[in-house]
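Removed: one protein chain of the complex. Kept in place: all other protein chains.
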Amino acid sequence: MDRLLRRYRIKSRLPRECLAEFFGVYVLILFGCGSVAQVTTSQNTKGEYLSINLGFALGTTFGIYIAKGVSGAHLNPAVSVSLCVLGRFSWTRLPFYVCSQLFGAFLAAATVALQYYDAIMDFTGGHLTVSGATATAGIFSTYPADYLSLWGGVVDQIIGTAALLVCVLALGDAHNTPAPAGLEPVLVGAAVLVIGISMGSNSGYAINPARDFGPRLFSYIAGWGDEVFRAGHGWWWVPIIVTCVGALLGSLLYELLIGVHHPDSEAVDHEDPTAALQQTVEMEGAQSFDTIKENKKSGIFSITSADVG
Amino acid sequence: MDRLLRRYRIKSRLPRECLAEFFGVYVLILFGCGSVAQVTTSQNTKGEYLSINLGFALGTTFGIYIAKGVSGAHLNPAVSVSLCVLGRFSWTRLPFYVCSQLFGAFLAAATVALQYYDAIMDFTGGHLTVSGATATAGIFSTYPADYLSLWGGVVDQIIGTAALLVCVLALGDAHNTPAPAGLEPVLVGAAVLVIGISMGSNSGYAINPARDFGPRLFSYIAGWGDEVFRAGHGWWWVPIIVTCVGALLGSLLYELLIGVHHPDSEAVDHEDPTAALQQTVEMEGAQSFDTIKENKKSGIFSITSADVG
Amino acid sequence: MDRLLRRYRIKSRLPRECLAEFFGVYVLILFGCGSVAQVTTSQNTKGEYLSINLGFALGTTFGIYIAKGVSGAHLNPAVSVSLCVLGRFSWTRLPFYVCSQLFGAFLAAATVALQYYDAIMDFTGGHLTVSGATATAGIFSTYPADYLSLWGGVVDQIIGTAALLVCVLALGDAHNTPAPAGLEPVLVGAAVLVIGISMGSNSGYAINPARDFGPRLFSYIAGWGDEVFRAGHGWWWVPIIVTCVGALLGSLLYELLIGVHHPDSEAVDHEDPTAALQQTVEMEGAQSFDTIKENKKSGIFSITSADVG
Partner (left out) sequence: MDRLLRRYRIKSRLPRECLAEFFGVYVLILFGCGSVAQVTTSQNTKGEYLSINLGFALGTTFGIYIAKGVSGAHLNPAVSVSLCVLGRFSWTRLPFYVCSQLFGAFLAAATVALQYYDAIMDFTGGHLTVSGATATAGIFSTYPADYLSLWGGVVDQIIGTAALLVCVLALGDAHNTPAPAGLEPVLVGAAVLVIGISMGSNSGYAINPARDFGPRLFSYIAGWGDEVFRAGHGWWWVPIIVTCVGALLGSLLYELLIGVHHPDSEAVDHEDPTAALQQTVEMEGAQSFDTIKENKKSGIFSITSADVG
């Protein structure tokens, strides 16, 4: 059987990375939006707000376990973009990553709708609405609270996404206190958890364009209509544009307050004398287990730093 | 005392594996169904839906800690079957594993009924029913929500079990981001947790034939009667047949999207030059600590790959 | 300052172990009973049943972090006794351990009463009762649910304590899937958590004579009166006697189903060629860091095995 599967093996690197980003985001949204669907359609009898936070957190964790060894697990266009601006990811690769992420989120939303079809029909009586007592559009994408002004929402998304990037960069900083190899996915999940616990009530902490736009597009097509774009004074674009600004801000903050001050380069060499070799290996698309170990050690920037070289 | 116990030592491998699968599933169900019993009989005063999710998650975690070093801790016939189809577990061993798993689940259900006998009698007034205000059959096995169609249930169980396998395979993939040695049980438990949080409300996420059928059989014998098989338009067979399909689908998805594309074999040798030796050792049923370490590293497939050889 | 403290240094081993057991249990009860006090006096507004489970779980975790490196962190007379019966802990040491554990629990109960004095007075209006709407004796020790028969309670405590020992032994079994060094305390805490989630509603999962009797004694002296001993048809002795039976049963179950069947001794030598040396070192009471590391690897039995030698 393994031999049979081998036939479908893809050797070139970019397609493999796109598959990983696609599948990682797919699992992230499958668990994340799934938990919202469960809490919504069971009317809080089979879950609470905290379980939604856990759904997105563990969704992120397993999404990263699926993609990290192959693509570095950005799983978030805002992350990919900020890495590009920082010169740590190649602009040429960006569109491929972003499309894969969006498609994964879109398909996952469709899967959630399929799995909860009976539940949604029973809960809404067949009326798919964005607002009201039996609103279900919130299962798929985020909508701002009634009290939230547009600028309030912009600030909310900037702070939230910046907080995400600060945590992710700290966890992956080999000169600081890096997360143990193999546990980064759990700790990035914990970051998503605490953001949901402390920044979730204003506008549902999208902090990820793919997580928000992919499912929104699906809900538009699947019968919730263009209200999904008109709701919240046309909220839909905020989680797309603003999160990228927030991600960049967070990256700069971490680098300027912590990252750039490390007494490093030598230390780095110390850390892995074989780095150079490994990157070459990586260039050739043949990733040795050592490289993977190394990737794990130096976190989100590891693979991407190779891209630039 | 230790010397005394040594007398009962079993040297041959299969019986030891069966004992491990039996005991692992026993603990999984003891904690899992126990948490449902606590929430049900205390009428949500001593627990909530989230604590049921935690009960099955941590039950899985400790079930794996008990069995992993000996049998690889399938603890789930759907997992064993899909491993066989993938050619990673021997068909001849399958029936022994499945029977041990079923027996463990059955006995654990009996233990839960014993521990909660007074509570169930007090809560139900002695009327053991499958539905209604004081229904208690749900302590043991899963029943679909009223709104759920048969096909909806089939889709629900396929997606749920597929999600489980995808997470388990990712956690054990030495070429991706494998879980740290000794923490796989915790992370597989986390996968069960998030599945319960995001896919639990439709039909109670059986995602494991043994977990569902063993306790159902017990509840049938113990006084809940044949309603346990008739309920939900004869739901009982879905968690048995469909979960196997889902497990296989999940395995194929992970392999086709991630697994087969790893630039590997050399890397594997890199990873453990002694693998060959170890497998021989294993064949002879004498498992060195190194092998165990190795097993931990390459996760669920490690021991089983040896079986095929 | 460090030099000043050094003056009080104790060199002989037993007193150090007693201090560790005392302090470990003290912290366990301080957090555990403290969480009950918080939920009780705040009338569930600042916590829920799940937070009580977390309080005892994390209390256990930090109790073990405090004591493990010195005394092996039994923190539970039932554990110590079953280790003696299995010939893995010396009977001569038993009374010292048990007294330290009891005293730690007693003093911790007093501390909780001091910290929550105003809260308890405000909540009860000064009437310290064992039952009724403003009962507060449950802050300190366990009481069976009204529906629970004596035999039901005995069964409940046997199963609960057996489950605890099975999990602890699995986590410490170097031939199975041992918990990673330094994380055993967290995982034993997780075992306490899941026991509280799945076996807590019948009689409050004492599963530890010291945890139950120490605080009960305090509540008797501190003004709750002899009702603390008469309540639940004289429940008080069950968590003392029965938990020891349960602990022994659990140990035997794990050993007979898993432990004794490991194809081991050689493997052990493999694992640590220096074990012999270390034990000698240990005998002399001078514990090298290697020994401590080794202890961590082979878990609860490590230090104690040395005792027998």
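We just call them A, B and C in the order they show up, numbering each chain from 1.
Quick note on the criterion: contacts are C-beta pairs under 8 Å (C-beta built on N, C-alpha and C of every residue); 3 or more make two chains touch, one makes a residue touch a chain.
This is a predicted model, so every value here is computed, not measured.
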Which displayed chains the unshown chain touches: A, C
Which of C:D2, C:D146 or C:D226 contacts the chain that the document leaves out: C:D2
Contact footprint on subunit C, counting only the chain that is left out: 1-2, 5-6, 8-11, 16, 19-20, 22-23, 27, 30-35, 37-38, 41-42, 45-48, 50-51, 54-55, 58-59, 61-62, 64-70, 73, 111, 114-119, 121-122, 180-186, 285-290, 292, 296
Absent-chain interface as seen on subunit A, which is shown: 48-50, 53, 85-88, 145, 147-149, 152, 155-156, 159, 163, 166-167, 170-171, 173-180, 183, 187, 190-191, 193-195, 197-202, 252-263, 266-268, 270-271
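Operating definition for what follows: only the chains that are shown with their structure count from here on.
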Subunit A and subunit B: spacing of chain centres that average the CA atoms, whole Å: 29
Subunit C: positions in contact with at least two other chains: none
